[in-house]
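Below are the structure tokens for one structure; questions will follow.
Just one protein chain is left out here, and the rest sit where they should.
As written, the chains take the letters A and B, and residue 1 is the first residue of each chain.
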Amino acid sequence: MTTAVNQAMVEKYKGNFLKEVTDNVEEGNWVKMCMQCGVCSGSCPLGPHWDHPPQELFMMIRANKREEVLSSTSMWMCTSCYNCVARCPRGLPITHIMHGLAHYGKRMGMKPKNQPTEKFGQMFWDNLIKKGRVNELKLGLGLYFKDGFAEGVKVSMGKQKLGMNMMKAKRMSPMEILGGHGVSDLSGFHAMLKKAEELEAARVGANTDAK
Amino acid sequence: MAKHEYSYYPGCSSQKGASSSNLEKSVETLCEELDIKLNPIPDWNCCGASIGYAGGGELPRMTLSARNLALSEKHHPDQDVVATCAACWLNTREVQERLNHNPTLKAETNIALQSVKLEYKGNKKVRHMVEVLIEDIGYDVLGSKVKKPLEGLKIAGYVGCQTNRPFGIAGESFENPMYLDKMVETLGAEALTKYDKKVACCSGALMFSEPEKGQALVKDIIESAYDSGANMIVTPCPLCQANVEIYQDDINARYKTNFDMPVMYYSQLMDVAFGRSALDAALNGNIIQSKKLREIADK
Partner (left out) sequence: MKIGGYLCTGCGIGDRLDTKSLESVAVREGRIGFCKTHDFLCSQAGVDMIKADMAAEGDDKVTKAVIMACSRRAKTESFNFGAVPTARVNLREGVIWIRPEGSEHDETTQEMAADYIRMGCAEVKAMQQADASGEQGKNNHIMVVGGGITGMTAALEASKAGYYASIIEKSDRLGGVMGQLKQRQPEHSPFQNPQDTGVAALIAAVEADDKITVYLNSTIAKTAGAPGRFEVDIASTVGAGTHAEFGAIVQATGFTPYDANNLPEFSYGKSPNVVTQLELEALARAAGDGPIKRADGKVVENVVFVQCAGQRSTKEGHLSYCSGHCCATSIKQAMYFKDSNPDIETTVLFDDIRTPGVGGENFYRSAQDKFVTFRKGKVSTVDVKGNELQVNFKDLILDEDAQMGADLVVLATGMLPNSGTDIDTMKDKDANGEVKVSVESILNLNYRQGPDMPQLVNGFTDSHFICFPYETRRTGIYSAGPVRRPMDAAQAQTDAMGAVMKAIQAIENSAIGRAAHPRSGDLSFPSFRKEGCTQCKRCTVECPFGAIDEDEKGYPKYNEARCRRCGTCMGACPVQVISFKNYSIETVGAQLKAVDVPDEFQEKPRILVLACENDAYPALDMAAMKRNESSAFIRVIPVRCLGSTNTIWIKDALGSGYDGVVMMGCKKGADYQCHFVKGSEMAHVRMAKIGDTLSTMNLEADRVAVHEVAITDIDRAPKLLDEMVEVINRVGLSPFKF
């Protein structure tokens, strides 16, 4: 389901998706500088799993394929290895652009359905927001149960040995389920993030209002 | 007073009972040996890691690291920020650079930080523990501390991604960084410099969401180590360590391999070479043990 801000963006940019990306996506102002050499695509560890490698995404942006880009699973294949960034002859921060496109697509309500990294990433974010630090045990259990209870029991039984190994090595603590680590100034922490979210939403929203 | 003192950002996975608590423990021991004092940043928070973008926008994610930096600026004004985790270091350093280059983002970040009565200035040096060892301590001193050379260990130095790109250790190349090999040699072990998965990706956080794809990458990383004649992989990165070590059972089942490759931290090797016990080096924190390394530690 697309969002209201999505409608506003479509209206404002009227088919100039490159401009929209430039104005609104994290590091999106770099997209226009791509020279289509394809080194990024060739350097990606999960390259074969991308429907559209970065080079193609950049060309699709120029070709105004807005919906295809924003709803693509491709950006969610990024492992943040920075190989493309290190090698890009034009110096594009491709990893950040991929993160930015994925996040922007989601903000526009166009995230791909049942994309595991999107789901896990959201769980990760929720988990860290809660206490200010990541609770690995809860995150792990959440991951196993992300596709429903029955699937979760199956997955976690399969991972039993791994979990036992980790506990034996004292690298996973069952005590974490009771609370675990966190920042002490939690209310301040939450207020800070809320403010940051507001500021960012306002900035993106302002772009739509300024028609 | 310790000879070297730093403002320390431990990160989530280094906490007690977390996945890289063995890195934390072995670094602690290492710091005792080298007279380094790490002062944890009071009330630090998560850096957002690499996949935070799924939930957090650019600014909220920047604010996370900015809070840590502001806390460090406030509590340890004269100390460099040091991190042991690749992602923690990368995120913190990257946020600092990006905020310092983007006045709008910096201004907005500081508005958000008012909620916690902090101000981010952006004047800190953000360093990786490995940089401290190379630049502040030096290979010579590291070598002089060796009491039990790690003879007989053939080590594939697996640098991975985020300790290497986009910043990397000063003076090293992205495609073939040599510092890990140099460290290994300094400790008296054999560095397998031809190991060709040195800077390959372990799949990072996608190991959790895309296990098949992740394990395929890790399989190559381990296989190449065997091909180079390694009896151990060493890495500076906690996520690399975890991804390469703990799924070997799964990979063996999936690919009919017989992997049993120990994956250690550089800090663990140093602790043992410097004559510290297996316990101090947190060797029991590894799922796959290196008999040879343990023998040297117990000698």
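To be clear about the criterion, contacts are C-beta pairs under 8 Å (C-beta built on N, C-alpha and C of every residue); 3 or more make two chains touch, one makes a residue touch a chain.
Small disclaimer: the values here were computed from a predicted structure and weren't measured.
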Contact set of the excluded chain (shown chains only): A
Have a look at A:Ala4, A:Ala63, A:Met164 or A:Ala202 and name the one touching the chain we're not showing. A:Ala63
Among A:Asn6, A:Gln55, A:Asn135 or A:Ser173, which residue is in touch with the absent chain? A:Gln55
Which residue of A:Leu18, A:Leu162, A:Leu186 or A:Ala201 touches the chain not shown here: A:Leu18
For subunit A, the residues touching the chain missing from this view: 18-19, 32-33, 35-36, 55-56, 59-60, 62-63, 90
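Heads up, the rule we're going with is that only the chains that are shown with their structure count from here on.
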Over in the complex, which subunit B residues touch subunit A? Could you list them? 12-13, 15-22, 43-46, 48-60, 62-64, 67, 108-109, 111-117, 161-162, 165-166, 174, 200-201, 203-206, 208-210, 213, 217, 246-247, 249-250, 284-287
Sites on subunit A touched by subunit B in the complex: 26, 45-46, 49, 77, 79-83, 85-87, 93, 95, 99-100, 102-103, 106-107, 116-122, 124-126, 128-129, 132-134, 136, 140, 143, 161-162, 165-166, 168-173, 175-176, 181, 183-185, 188-189, 191-197, 199-200, 203
